[in-house]
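Note that one protein chain of the assembly has been removed; the remaining protein chains are unaltered in position.
Up next is chain A:
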């Protein structure tokens, strides 16, 4: 978002995180840290909130990730994405982090705004240690330059229950208020999310229950919107196996109040890995291990010079779910340093609904 001229240099920052994904992972055998001294996720985590809403500098990478499906008064659909990434060049003890330029933390943000005809993107970068970007647990805040996600939860609420969210691009911006209508969802097994049969994993929890209201600003002027949002928190040090080439990730708000998260990790050397989690209309959460849910691309679209599977069929036979997703805008290409597809989708089939789809590894 700063300037086009920055892009070539800032590739560095973004690549640092994605490089972590492809960093050669050592087999997981209960080791507490990798070769470079970063901590590794272990099964049966005990999250402690609000502390775990804040950063974990002993892990290599971490993100605060919000997507929202929004509707204007005229019925038009909009989607926004807000992401803050943290990437460490070396591990730090959480109690003893370096101040000033010596901090090994590099932060960057991605933002997107999508409707049926338009798709805006922005990115921004900052060094850690000087206050230009960062996150705090209580009071909750995550920020980078003039983008911010700020908690305003009252007494007795989780720190993430009430959020103000804003970002600015060269030609768009948004300011939204998020209010959680349900509890935090621990992904995987109690927040321990296995990413491959070979053991790579991350810590992962979500807040899928936000109601949203606010304003999105486009070149044509401000638009008042309402809708639903989903927040993901994830941190790790080596989440993907080297042969895993990318992922197709869904977060869906179904019309009956249920929430479905499912992703497919594509593997060059073996079968795809597809874990999922489901929160029923009654609020009961279930982990759906690899094999329970089927994900099938049904249509590809030419996007930015490449073929991307934009339309999908999702089947969870045991849950009686057979749906298709269709993007609000097939051209939701995030043409940032490492390009990927991310945009709002509509759900039809046994269930109606809406949600977000993110697909990486198609560059």
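Assume a residue touches a chain if its C-beta (ideal position, glycine included) is under 8 Å from a C-beta of that chain, and two chains touch if they have at least 3 such contacts; residues count from 1.
One rule holds for everything that comes next: contacts and distances are computed from a predicted model.
Chosen from "Lauroyl acyltransferase", "ABC transmembrane type-1 domain-containing protein", "RNA polymerase subunit sigma-24" or "ABC transporter permease", the protein name that UniProt gives for the omitted chain reads "ABC transporter permease". The chain not shown here is touched by just one of A:173, A:187 or A:354, and that residue is A:173. Contact with the undisplayed chain is limited, among A:40, A:61, A:113 or A:126, to A:126. When you scan A:51, A:146, A:318 or A:335 for touch with the missing chain, the hit is A:146. Contact residues of chain A toward the unshown chain are 2-3, 5-6, 9-13, 15-16, 19, 89, 100-102, 106, 108, 125-127, 130-132, 143, 145-146, 168, 170, 173.
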